[in-house]
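Note that one protein chain is taken out, while the other chains of the complex remain in position.
== chain A ==
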Amino acid sequence: MMKNPFPRRGGVLALLACLLFAPIMAMAVDDPSEMLPDPAQEQRAEAIGAQLRCLVCQNESIEDSSADLARDLRHVVREHVAKGESNQQIMAWMVSRYGNFIRLRPPLTIGTLLLWIMPLLALGIGIGVAWWTFRRPRAPTPAPLSDEERRRLSDLTETRRE
């Protein structure tokens, strides 16, 4: 468990023993014996596990994590798969114990509505801002020059040319 920052001394001893007897011992580290014998069931279990958050590492799925709790959860998922439960049933079983937090893909609820619609919302705001900016008329075209102004202008330009 992650709450204990110190490894168990038993673990170190076991590791040493493993290294010592490696040639004669089948190593069991995150081992294949966890897997279900039926490949189709194992594949389903992996797919379910990939959707479940490891509550210790929090950003890894239980299939990716090597935390003890993740291993236990993988075991539980496989037990349920072997019993023939559907993906939905297994998900519901997990959620009833650990809450929606265990789902890496949060369900659409009032609480997660903002999260789910944020891409659309951001796009909408962007389009709105762009539309509002482009719709704004540029500086109004000035009124045509009056005769007086025209005369003055030509006077000025004439003067320049001389």
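FYI, contacts are C-beta pairs under 8 Å (C-beta built on N, C-alpha and C of every residue); 3 or more make two chains touch, one makes a residue touch a chain; residues count from 1.
In the analysis below, contacts and distances are computed from a predicted model.
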Protein name as given in UniProt for the chain not displayed, "Carbon-monoxide dehydrogenase medium subunit", "Iron complex transport system ATP-binding protein", "DsbE family thiol:disulfide interchange protein" or "ABC transporter domain-containing protein": "DsbE family thiol:disulfide interchange protein"
Residue of A:101, A:116 or A:131 in touch with the missing chain, whole complex considered: A:101
Residue among A:37, A:84, A:119 or A:140 touching the omitted chain: A:140
Touching residues (missing chain, whole complex) on chain A: 1-6, 8, 10, 55-56, 68-69, 72-73, 75-76, 95-99, 101-102, 136-137, 139-140
